[in-house]
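Only a single protein chain was left out; the remaining protein chains are all shown in position.
Moving on to chain A:
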(Lines give C-alpha, C1' and ligand atoms only; values in the text may rest on other atoms or scores of the structure.)
Protein backbone atom coordinates (compact mmCIF):
# COMPACT_ATOMS: atom_id res chain seq x y z
CA UNK A 1 0.00 0.00 0.00
CA UNK A 2 1.31 3.44 -0.85
CA UNK A 3 1.71 6.14 1.77
CA UNK A 4 -1.11 8.30 0.45
CA UNK A 5 -3.59 5.44 0.87
CA UNK A 6 -2.16 4.78 4.32
CA UNK A 7 -2.83 8.40 5.27
CA UNK A 8 -6.33 8.17 3.84
CA UNK A 9 -6.88 5.31 6.28
CA UNK A 10 -5.26 7.25 9.10
CA UNK A 11 -7.51 10.24 8.51
CA UNK A 12 -10.48 7.88 8.51
CA UNK A 13 -9.22 6.53 11.85
CA UNK A 14 -8.94 10.04 13.26
CA UNK A 15 -12.51 10.84 12.22
CA UNK A 16 -13.67 7.51 13.65
CA UNK A 17 -11.98 8.48 16.91
CA UNK A 18 -13.56 11.90 16.78
CA UNK A 19 -17.11 10.72 16.14
CA UNK A 20 -16.96 7.78 18.54
CA UNK A 21 -15.56 9.92 21.37
CA UNK A 22 -17.00 13.36 20.76
CA UNK A 23 -20.13 11.58 19.49
CA UNK A 24 -21.11 10.62 23.00
CA UNK A 25 -20.26 13.98 24.45
CA UNK A 26 -22.39 15.63 21.75
CA UNK A 27 -25.17 13.23 22.80
CA UNK A 28 -24.67 14.13 26.45
CA UNK A 29 -25.03 17.82 25.53
CA UNK A 30 -28.18 17.13 23.51
CA UNK A 31 -29.73 15.26 26.43
CA UNK A 32 -28.88 17.93 28.99
CA UNK A 33 -32.43 19.39 29.13
CA UNK A 34 -34.08 15.99 28.89
CA UNK A 35 -32.14 14.10 31.53
CA UNK A 36 -31.28 16.93 33.86
CA UNK A 37 -34.53 17.99 35.46
CA UNK A 38 -32.93 20.32 37.96
CA UNK A 39 -29.60 22.04 38.29
CA UNK A 40 -28.00 19.27 40.33
CA UNK A 41 -29.01 16.66 37.79
CA UNK A 42 -27.78 18.79 34.94
CA UNK A 43 -24.46 19.04 36.72
CA UNK A 44 -24.33 15.25 36.98
CA UNK A 45 -24.95 15.03 33.23
CA UNK A 46 -22.20 17.54 32.40
CA UNK A 47 -19.73 16.04 34.83
CA UNK A 48 -19.91 12.62 33.19
CA UNK A 49 -17.88 14.12 30.34
CA UNK A 50 -16.10 16.81 32.37
CA UNK A 51 -12.63 15.29 32.38
CA UNK A 52 -12.68 13.98 28.81
CA UNK A 53 -14.56 16.22 26.36
CA UNK A 54 -11.58 18.46 25.79
CA UNK A 55 -9.30 15.56 24.92
CA UNK A 56 -12.03 14.19 22.64
CA UNK A 57 -12.17 17.42 20.70
CA UNK A 58 -8.46 17.20 19.92
CA UNK A 59 -9.30 14.28 17.62
CA UNK A 60 -10.95 16.81 15.33
CA UNK A 61 -8.04 19.20 15.51
CA UNK A 62 -5.67 16.36 14.70
CA UNK A 63 -7.87 15.16 11.85
CA UNK A 64 -7.93 18.71 10.46
CA UNK A 65 -4.17 19.03 10.81
CA UNK A 66 -3.61 15.63 9.22
CA UNK A 67 -5.80 16.57 6.25
CA UNK A 68 -3.87 19.80 5.85
CA UNK A 69 -0.55 17.99 5.91
CA UNK A 70 -1.34 14.78 4.03
CA UNK A 71 -3.93 16.08 1.55
CA UNK A 72 -3.48 19.85 1.24
CA UNK A 73 -5.72 19.99 -1.83
CA UNK A 74 -8.51 18.18 -0.01
CA UNK A 75 -8.18 20.41 3.05
CA UNK A 76 -8.15 23.57 0.91
CA UNK A 77 -11.12 22.57 -1.27
CA UNK A 78 -13.24 21.24 1.57
CA UNK A 79 -12.64 24.07 4.02
CA UNK A 80 -13.13 26.87 1.51
CA UNK A 81 -16.00 25.08 -0.25
CA UNK A 82 -18.04 24.29 2.85
CA UNK A 83 -17.40 27.75 4.23
CA UNK A 84 -20.64 28.69 5.96
CA UNK A 85 -21.37 25.26 7.50
CA UNK A 86 -17.86 25.20 8.92
CA UNK A 87 -18.31 28.69 10.27
CA UNK A 88 -21.44 27.50 12.05
CA UNK A 89 -19.60 24.44 13.39
CA UNK A 90 -16.86 26.68 14.76
CA UNK A 91 -19.35 28.97 16.45
CA UNK A 92 -21.11 25.94 17.94
CA UNK A 93 -17.88 24.40 19.22
CA UNK A 94 -16.83 27.72 20.74
CA UNK A 95 -20.00 28.41 22.70
CA UNK A 96 -20.25 24.77 23.75
CA UNK A 97 -16.75 24.59 25.19
CA UNK A 98 -17.09 27.92 26.93
CA UNK A 99 -20.47 26.76 28.22
CA UNK A 100 -19.00 23.70 29.94
CA UNK A 101 -16.32 25.77 31.54
CA UNK A 102 -18.33 28.85 32.54
CA UNK A 103 -21.74 27.41 33.40
CA UNK A 104 -20.91 26.61 37.01
CA UNK A 105 -18.84 29.70 37.63
CA UNK A 106 -21.78 31.80 38.73
CA UNK A 107 -24.77 30.80 40.79
CA UNK A 108 -27.50 32.73 39.09
CA UNK A 109 -30.14 30.77 37.24
CA UNK A 110 -30.32 32.91 34.10
CA UNK A 111 -26.59 32.58 33.61
CA UNK A 112 -26.82 28.80 33.84
CA UNK A 113 -29.84 28.63 31.57
CA UNK A 114 -28.05 30.64 28.88
CA UNK A 115 -24.98 28.43 28.98
CA UNK A 116 -27.23 25.35 28.92
CA UNK A 117 -28.71 26.68 25.68
CA UNK A 118 -25.18 27.21 24.35
CA UNK A 119 -24.27 23.62 25.22
CA UNK A 120 -27.43 22.25 23.61
CA UNK A 121 -27.01 24.32 20.44
CA UNK A 122 -23.30 23.51 20.45
CA UNK A 123 -24.00 19.79 20.60
CA UNK A 124 -26.74 19.46 17.96
CA UNK A 125 -25.22 21.78 15.39
CA UNK A 126 -21.83 20.15 14.81
CA UNK A 127 -23.32 16.64 14.76
CA UNK A 128 -25.91 17.72 12.19
CA UNK A 129 -23.49 19.67 10.02
CA UNK A 130 -20.72 17.09 10.09
CA UNK A 131 -23.29 14.54 8.95
CA UNK A 132 -24.37 16.85 6.11
CA UNK A 133 -20.75 17.59 5.19
CA UNK A 134 -19.59 13.98 5.06
CA UNK A 135 -22.65 12.90 3.10
CA UNK A 136 -21.92 15.63 0.57
CA UNK A 137 -18.29 14.57 0.30
CA UNK A 138 -19.39 11.02 -0.50
CA UNK A 139 -22.09 12.19 -2.89
CA UNK A 140 -19.76 14.51 -4.77
CA UNK A 141 -19.96 18.26 -5.19
CA UNK A 142 -19.40 20.62 -8.12
CA UNK A 143 -15.66 21.28 -8.50
CA UNK A 144 -13.95 23.18 -11.28
CA UNK A 145 -10.65 22.36 -12.94
CA UNK A 146 -8.76 24.15 -10.14
CA UNK A 147 -10.54 21.86 -7.66
CA UNK A 148 -12.43 24.85 -6.29
CA UNK A 149 -15.98 24.32 -5.08
CA UNK A 150 -18.52 26.09 -7.30
CA UNK A 151 -21.78 24.98 -5.74
CA UNK A 152 -22.89 27.57 -3.21
CA UNK A 153 -24.70 26.83 0.02
CA UNK A 154 -28.01 25.42 -1.27
CA UNK A 155 -26.22 22.70 -3.19
CA UNK A 156 -25.18 21.19 0.14
CA UNK A 157 -28.74 20.89 1.36
CA UNK A 158 -29.94 17.90 -0.67
CA UNK A 159 -32.11 15.07 0.69
CA UNK A 160 -29.28 12.56 0.96
CA UNK A 161 -27.02 14.97 2.87
CA UNK A 162 -29.85 16.06 5.15
CA UNK A 163 -30.58 12.43 5.92
CA UNK A 164 -26.87 12.06 6.70
CA UNK A 165 -27.10 14.98 9.11
CA UNK A 166 -30.18 13.70 10.89
CA UNK A 167 -28.67 10.23 11.11
CA UNK A 168 -25.53 11.62 12.70
CA UNK A 169 -27.60 13.53 15.26
CA UNK A 170 -29.61 10.39 16.07
CA UNK A 171 -26.47 8.27 16.39
CA UNK A 172 -24.81 10.77 18.72
CA UNK A 173 -27.95 11.15 20.79
CA UNK A 174 -28.31 7.41 21.29
CA UNK A 175 -24.59 7.01 21.93
CA UNK A 176 -24.78 9.80 24.51
CA UNK A 177 -27.79 8.26 26.24
CA UNK A 178 -25.94 4.95 26.46
CA UNK A 179 -22.87 6.68 27.84
CA UNK A 180 -24.97 8.45 30.48
CA UNK A 181 -26.61 5.18 31.46
CA UNK A 182 -23.16 3.71 31.89
CA UNK A 183 -21.73 6.61 33.88
CA UNK A 184 -24.52 7.66 36.23
CA UNK A 185 -26.53 6.12 39.00
CA UNK A 186 -30.03 6.57 40.37
CA UNK A 187 -32.88 8.26 38.54
CA UNK A 188 -30.76 9.62 35.72
CA UNK A 189 -29.44 6.20 34.88
CA UNK A 190 -32.95 4.77 34.63
CA UNK A 191 -34.12 7.61 32.41
CA UNK A 192 -31.02 7.39 30.25
CA UNK A 193 -31.61 3.69 29.69
CA UNK A 194 -35.16 4.35 28.66
CA UNK A 195 -34.18 7.09 26.23
CA UNK A 196 -31.40 4.94 24.80
CA UNK A 197 -33.94 2.24 23.99
CA UNK A 198 -36.41 4.58 22.30
CA UNK A 199 -33.91 6.74 20.48
CA UNK A 200 -32.05 3.62 19.46
CA UNK A 201 -35.02 2.31 17.50
CA UNK A 202 -35.44 5.55 15.58
CA UNK A 203 -31.70 5.69 15.00
CA UNK A 204 -31.71 2.16 13.62
CA UNK A 205 -34.32 3.10 11.00
CA UNK A 206 -32.39 6.24 9.99
CA UNK A 207 -29.02 4.51 9.95
CA UNK A 208 -30.24 1.63 7.82
CA UNK A 209 -31.85 4.06 5.37
CA UNK A 210 -28.76 6.27 5.18
CA UNK A 211 -26.19 3.50 4.91
CA UNK A 212 -28.40 1.63 2.44
CA UNK A 213 -28.68 4.74 0.28
CA UNK A 214 -24.91 5.26 0.56
CA UNK A 215 -23.80 1.83 -0.56
CA UNK A 216 -26.50 1.48 -3.24
CA UNK A 217 -26.06 4.87 -4.91
CA UNK A 218 -22.47 5.96 -4.48
CA UNK A 219 -20.38 3.05 -5.66
CA UNK A 220 -20.54 0.74 -2.70
CA UNK A 221 -18.02 -2.08 -2.77
CA UNK A 222 -18.27 -5.43 -1.04
CA UNK A 223 -16.20 -4.02 1.84
CA UNK A 224 -18.55 -1.10 2.34
CA UNK A 225 -21.59 -3.36 2.28
CA UNK A 226 -19.96 -5.51 4.94
CA UNK A 227 -19.11 -2.55 7.19
CA UNK A 228 -22.60 -1.09 6.74
CA UNK A 229 -24.24 -4.39 7.63
CA UNK A 230 -21.99 -4.90 10.65
CA UNK A 231 -22.75 -1.33 11.75
CA UNK A 232 -26.46 -2.10 11.61
CA UNK A 233 -25.96 -5.40 13.45
CA UNK A 234 -23.94 -3.67 16.14
CA UNK A 235 -26.78 -1.23 16.68
CA UNK A 236 -29.26 -4.10 16.92
CA UNK A 237 -26.93 -5.79 19.40
CA UNK A 238 -26.67 -2.57 21.38
CA UNK A 239 -30.44 -2.30 21.60
CA UNK A 240 -30.63 -5.89 22.80
CA UNK A 241 -27.89 -5.34 25.38
CA UNK A 242 -29.68 -2.22 26.57
CA UNK A 243 -32.85 -4.26 27.08
CA UNK A 244 -31.11 -6.77 29.30
CA UNK A 245 -29.28 -4.06 31.20
CA UNK A 246 -25.73 -4.74 29.97
CA UNK A 247 -24.67 -1.13 29.74
CA UNK A 248 -21.04 -1.78 28.96
CA UNK A 249 -21.90 -3.89 25.95
CA UNK A 250 -24.53 -1.39 24.85
CA UNK A 251 -21.86 1.29 24.76
CA UNK A 252 -19.50 -0.95 22.82
CA UNK A 253 -22.36 -1.57 20.39
CA UNK A 254 -23.14 2.09 19.69
CA UNK A 255 -19.43 2.91 19.52
CA UNK A 256 -18.96 0.20 16.88
CA UNK A 257 -22.01 1.47 15.01
CA UNK A 258 -20.74 5.02 14.76
CA UNK A 259 -17.21 3.89 13.99
CA UNK A 260 -18.29 1.56 11.21
CA UNK A 261 -20.74 4.09 9.78
CA UNK A 262 -17.81 6.48 9.36
CA UNK A 263 -15.65 3.68 7.95
CA UNK A 264 -18.42 2.89 5.43
CA UNK A 265 -18.41 6.48 4.20
CA UNK A 266 -14.64 6.47 3.79
CA UNK A 267 -14.70 3.07 2.06
CA UNK A 268 -17.30 4.27 -0.45
CA UNK A 269 -15.26 7.43 -0.99
CA UNK A 270 -11.92 5.70 -1.74
CA UNK A 271 -9.91 6.29 -3.92
CA UNK A 272 -11.54 9.69 -4.24
CA UNK A 273 -11.27 12.15 -1.42
CA UNK A 274 -13.66 14.67 -2.93
CA UNK A 275 -15.42 13.52 -6.08
CA UNK A 276 -16.53 16.22 -8.51
CA UNK A 277 -20.10 16.07 -9.69
CA UNK A 278 -19.27 18.47 -12.53
CA UNK A 279 -16.73 16.30 -14.29
CA UNK A 280 -14.99 13.20 -12.91
CA UNK A 281 -11.73 14.62 -14.27
CA UNK A 282 -11.95 17.39 -11.66
CA UNK A 283 -12.24 14.97 -8.76
CA UNK A 284 -9.71 15.05 -5.99
CA UNK A 285 -8.26 11.63 -5.37
CA UNK A 286 -5.87 10.06 -2.92
CA UNK A 287 -3.19 10.47 -5.59
CA UNK A 288 -3.73 13.98 -6.89
CA UNK A 289 -4.59 15.57 -3.53
CA UNK A 290 -1.79 14.17 -1.41
CA UNK A 291 1.44 15.75 -0.32
CA UNK A 292 4.88 14.40 -1.15
CA UNK A 293 6.28 11.02 -0.09
CA UNK A 294 8.88 12.80 2.07
CA UNK A 295 6.27 14.66 4.13
CA UNK A 296 4.13 11.55 4.35
CA UNK A 297 7.10 9.50 5.54
CA UNK A 298 7.96 11.98 8.30
CA UNK A 299 4.36 12.14 9.39
CA UNK A 300 4.07 8.37 9.33
CA UNK A 301 6.97 8.06 11.76
CA UNK A 302 5.51 10.67 14.06
CA UNK A 303 2.09 9.01 13.92
CA UNK A 304 3.46 5.53 14.55
CA UNK A 305 5.49 6.73 17.52
CA UNK A 306 2.98 9.06 19.11
CA UNK A 307 -0.47 7.60 18.44
CA UNK A 308 -0.02 4.56 20.73
CA UNK A 309 1.13 6.88 23.52
CA UNK A 310 -1.91 9.11 23.03
CA UNK A 311 -4.20 6.10 23.07
CA UNK A 312 -2.56 4.90 26.27
CA UNK A 313 -2.92 8.10 28.21
CA UNK A 314 -6.39 8.86 26.92
CA UNK A 315 -7.41 5.32 27.83
CA UNK A 316 -5.90 5.86 31.26
CA UNK A 317 -8.04 9.00 31.69
CA UNK A 318 -11.17 6.97 31.11
CA UNK A 319 -9.91 4.44 33.64
CA UNK A 320 -9.15 7.07 36.28
CA UNK A 321 -12.66 8.51 35.93
CA UNK A 322 -14.40 5.19 35.45
CA UNK A 323 -16.66 5.57 38.45
CA UNK A 324 -20.37 6.26 38.09
CA UNK A 325 -21.57 9.57 39.45
CA UNK A 326 -24.88 10.57 40.96
CA UNK A 327 -26.45 13.63 42.54
CA UNK A 328 -24.76 12.99 45.89
CA UNK A 329 -21.35 13.33 44.25
CA UNK A 330 -22.05 16.87 43.15
CA UNK A 331 -20.64 19.35 45.63
CA UNK A 332 -22.91 22.17 46.74
CA UNK A 333 -23.09 25.08 44.41
CA UNK A 334 -20.26 27.00 46.03
CA UNK A 335 -20.87 29.92 43.74
CA UNK A 336 -23.83 30.77 45.97
CA UNK A 337 -22.00 31.08 49.26
CA UNK A 338 -18.55 32.42 48.51
CA UNK A 339 -17.32 34.35 45.52
CA UNK A 340 -14.45 31.89 45.16
CA UNK A 341 -17.15 29.36 44.55
CA UNK A 342 -16.42 25.81 43.77
CA UNK A 343 -12.75 26.63 44.06
CA UNK A 344 -13.28 24.89 47.38
CA UNK A 345 -11.07 21.92 47.08
CA UNK A 346 -11.08 22.34 43.33
CA UNK A 347 -8.67 23.23 40.60
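Just so we're on the same page, contacts are C-beta pairs under 8 Å (C-beta built on N, C-alpha and C of every residue); 3 or more make two chains touch, one makes a residue touch a chain; residues count from 1.
In this section, contacts and distances are computed from a predicted model.
Asker: Can you work out the missing subunit's protein name as recorded in UniProt? Choose among "Aspartate carbamoyltransferase", "Sodium:proton antiporter", "Cytochrome d ubiquinol oxidase subunit I" or "Extracellular solute-binding protein".
Answerer: Missing chain, per its UniProt entry: "Cytochrome d ubiquinol oxidase subunit I".
Asker: Pick from A:145, A:202 or A:320: which residue touches the chain that isn't shown?
Answerer: Touching the chain that is not displayed is residue A:320.
Asker: One chain isn't shown here. Among A:100, A:130, A:179 or A:210, which residue touches it?
Answerer: From the options A:100, A:130, A:179 or A:210, the contact with the absent chain belongs to A:100.
Asker: Which parts of chain A are in contact with the chain that was left out?
Answerer: The list for chain A reads 43, 46-47, 50-52, 54-55, 57-58, 60-62, 64-73, 75-81, 83-84, 86-87, 90-91, 93-95, 97-98, 100-106, 146, 148-150, 291-292, 294-295, 298-299, 302-303, 306-307, 310, 313-314, 317, 320-321, 323, 325, 328-332, 338-347.
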